[in-house]
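In this view, the complex is presented without one of its protein chains, the others remaining in place.
After this line comes chain A, so read on.
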Amino acid sequence: MEKFSILWDSTALAHFHYQQLIMMGVGLLLLYLAIVKKFEPLLLIPIGFGALLTNIPLAGFSEPGGLLYYIYEVGIETGVFPLLIFMGVGAMTDFGALIANPRMLLLGAAAQFGIFATLFGAIALNLIPGFEFSLKDASAIAIIGGADGPTAIFLASRLSPDLLGAIAVAAYSYMALVPIIQPPIMKALTTKEERQIKMAQLRPVSQREKIIFPLAVLILTILFLPSATPLVGMFCFGNLMKECGVVERLSKTTQNELINTTTIFLGLAVGSKLSADKFLTVETLGILGLGAVAFAIGTATGVLMAKLMSRLSGGTINPLIGAAGVSAVPMAARVVNKVGLQANPHNFLLMHAMGPNVAGVLGSAVAAGVLLALVG
């Protein structure tokens, strides 16, 4: 009989806490969203599975000695994984559309207002009892508005590791929801005539310009914002490998094997942060709410800036492309194209939206650097 009770004691059944069951439910929900709804499956599958593993009683995946503990310590605590992913993103990004029309950088900048407005909003939430966000927490939450997964994870791991799970889940969920969040805001802020504006074809960009561009970005970052060099530096490195054309093998590895391998471990490590004590809090609700606000504000300021530029340029810019300034490459640009086609079935805005889209990636990396420099 004693043996039986020892055996019973070694099963998970005897040790399940209801909170762990809830978190496993959250993990299963993420798996469902990824598999059935196709929401960012590349990330939500590792994250959801990591959430399942980390909440197994007795197994100790996320305690010293456990697999996920080490993956987290090696990859995210150090900031290595998000930076490797950023290098891969750099190697997949074509800056041609931006170099052909550099004014689009202003749209990428305007859309970052979502980040800073959310920072303010997160601190304002402290007025409600139950919320106690420090300035660091608020900055880490606000970066969700940058709509850039690796940037959000990198900043959260630096400023507020306890909130990392919720922030990463919110960031990737809202990126998947871009086609639902953005169009109503875009339509509300523009008139039908504005949405029909056709834009002039972009000039061709030479390979030399594309090679010099990442170096120029890096030099500017070195001079003015060294705190952003981890992000921008890796991004530019990846981009240079792609554009220079002499290290095709490295560029291919960066774009495929390396980023895929890193994504698997990054997802698992983020999932390991979805433990009951860190996730089942009021703060998580606040983070999810603030994330949606951040996206909405970023979209709105991007569109408004584009509207302003459209007026100043005498109607040669379609204000819809401002919405692509929130990064979320290439989803946001596709959404712009779709909304544009609804207004005028012969108006293809995709290439024009890629400019502000990649500008948004740079913009959110710069914003992350500013937050690191001022708050970190």
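Here, contacts are C-beta pairs under 8 Å (C-beta built on N, C-alpha and C of every residue); 3 or more make two chains touch, one makes a residue touch a chain; residues count from 1.
Operating definition for what follows: contacts and distances are computed from a predicted model.
**Q** Name the chain not shown, per its UniProt record: "Probable oxaloacetate decarboxylase gamma chain", "Molybdenum transport system permease", "Sulfur carrier protein ThiS" or "ABC transporter ATP-binding protein"?
**A** Of the names offered in "Probable oxaloacetate decarboxylase gamma chain", "Molybdenum transport system permease", "Sulfur carrier protein ThiS" or "ABC transporter ATP-binding protein", the one UniProt assigns to the missing chain is "Probable oxaloacetate decarboxylase gamma chain".
**Q** Of A:I99, A:A156, A:A269 or A:V339, which sits in contact with the chain we cannot see?
**A** A:I99
**Q** Of the listed residues A:Q19, A:N126 or A:N344, which contacts the missing chain in the full complex?
**A** Here the residue in touch with the unshown chain is A:N126.
**Q** Just the residue numbers, please: which parts of chain A touch the chain that's not shown?
**A** 38, 98-99, 102-103, 105-106, 108-110, 112-113, 115-117, 119-120, 122-124, 126-127, 135, 138-139, 201, 204, 206-209, 212-213, 216-217, 220, 224-225, 245-246, 334, 337-338, 341, 348, 350-351, 359, 362-363, 366-367, 370-371, 374-375
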